[in-house]
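Of the protein chains in this complex, all but one are displayed in their positions.
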Amino acid sequence: MQVVFYISGAIAILSTVLMLTRLNAVHALLYLVVSLLAIAVVFYVLGAALAAALEVIIYAGAIMVLFIFVVMLLNLGEAAVLKEKNLLTSTMWVGPAILSAVLIAEFVYILSEGSHGDLPAPVEPKQVGAALYAPYLIGVELGSMLLLAGIVGAYHLGWSRPQKDR
Amino acid sequence: MIHDGFILAGILFALGTAGVLVRRNIIFMLMSIEVMLNAAGLAFIVAGARWSQPDGQILFLFILAMAAAEVAVGLALVLRFYHQYKLLDVDAASKMRG
Partner (left out) sequence: MLRLLWLIPAIPFGSAFILATLAPRWPRKVTAVLGTGAIAASSAMSLLIAAEFLRNPPSGNAFTQVLWKWIDVAGFRPEVALYLDALSLIMIAVVTFVAFLIHLYSTEFMAEDDGYSRFFAYMNLFVASMVTLILADNLLLLYLGWEGVGLCSYLLIGFWYRDPVNGLAARKAFIVTRIGDTAMSIGLFLLFTSLGTLRIQDLMQRASIQWLPGSGLAIAAAALLLGGAVGKSAQLPLQTWLPDAMAGPTPTSALIHAATMVTAGVYLTARTHTLFELAPPVQFIVAIIGAATLLLAGFSALAQHDIKRVLAYSTISQIGYMFLALGVGAWTAAIFHFMTHAFFKALLFLAAGIVINALHDEHDMFRMGGLRRELPVAFWTFLAGGCALAGLPLITSGAYSKDLILWDELSSPSGAPGLWAAGIAGVFLTSLYTFRLIFLVFFGRPGTEVTRRPGFAMQLPVWILAALSIGAGFLERSITNFLAMALPGTPGTARGVISETSSDIIAALAFATGLLLAAFLYLRPSVRQPSTSALQRLWLQGWGFDWVYDRLLVRPVVWISNIYKNDIVDSFYDGIAKATELAYRAMSHIQTGRVRWYAAGIAAGSALIIAIAIFL
């Protein structure tokens, strides 16, 4: 099982790097979906089966699909791919690469005195559900309000007014 | 493995940051932000697994809900942006003069 963890981790990192360097938006999105699925596997290995399912259903299944729909709506075409090529030069990578390297180094340093434990015990969905509706009830309510706000906001922004430009 | 899980989350987060800073296309920036959110969620799950408690997954659930709402509104904004500027270049939306 631990091997699965490391393989999935590697796939996730690789597909994320590939995602960042694509020129075509749809290709990048597909690589992102692969990355998310790999993370779902990681969740399962860590014993969080519910989280793994949710990751697949909601993140990869709904959010990424939404992304793809929007990209298709925009209907960018070949011209966009060429433009991306012009924008994405190698010199642009220098700064962000340095920043990210620094961040990674800091994380590794902080975590350097961690334990290399073995497989953690799985946490049942039943436990998650019970905890969700007792101590974290307010969070649930707030989450639902947030989603409502998201719906209303998205509807309002998406509605094109007859005359006014913006 | 817990330890490596955190390192994985950290690497994914840093990659997401790099993506936000590099790409000028809005869609790509939003995707990178999703990567960052996902990495944060991974960190929560790993922490929950460390203590064998459901709290990690619960927080991941909240992060998920938030990401969904954010993507919905964010993509609606992207559509408006495209409607106005006819481009997806985020640097076009800069009216300040130095």
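Order as written gives the chain letters A and B; numbering starts at 1 within each chain.
Keep in mind that, in the parts below, a contact is a pair of C-beta atoms (placed from the backbone, for glycine too) under 8 Å apart; a residue touches a chain by one contact, two chains touch by 3 or more.
Here the structure is a predicted model, which means the values were calculated and not measured.
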Legend entry - Absent-chain contact - pick from A:Leu103, A:Ala131 or A:Leu146: A:Leu103
Inset, instruction - May I ask which residue of B:Ala40, B:Leu77 or B:Val90 touches the chain that does not appear here? - result: B:Val90
Legend entry - Touching residues on chain A - with respect to the absent chain: 95-96, 99, 102-103, 106, 109-110
Inset, instruction - Considering the whole complex rather than only what is displayed, give the residues of chain B touching the chain that is not shown. - result: 17, 20-21, 24, 29, 90-91, 93-96, 98
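Here is the rule we go by: only the chains that are shown with their structure count from here on.
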Legend entry - Distance between the centres, which are taken as Cα means, of chain B and chain A, whole angstrom: 6
Inset, instruction - Would you mind writing out the residues of chain A in touch with chain B in their complex? - result: 2, 5-6, 9, 12-13, 16-17, 19-20, 25, 28-29, 32, 35-36, 39, 42-43, 45-48, 50-51, 54-55, 58-59, 62-63, 66-67, 70-71, 73-74, 76, 80, 84, 87-88, 92-93, 95-97, 99-101, 103-104, 107-108, 111, 114-121, 123, 127-128, 130-132, 136, 139, 143, 146-147, 149-151, 153-154, 157-158, 160, 165-166
Inset, instruction - Note which residues of chain B are touching chain A in the complex, please. - result: 1-8, 10-19, 21-25, 27-28, 30-32, 34-35, 38, 41-42, 45-46, 48-50, 52-58, 60-62, 64-73, 75-80, 82-84, 88-89
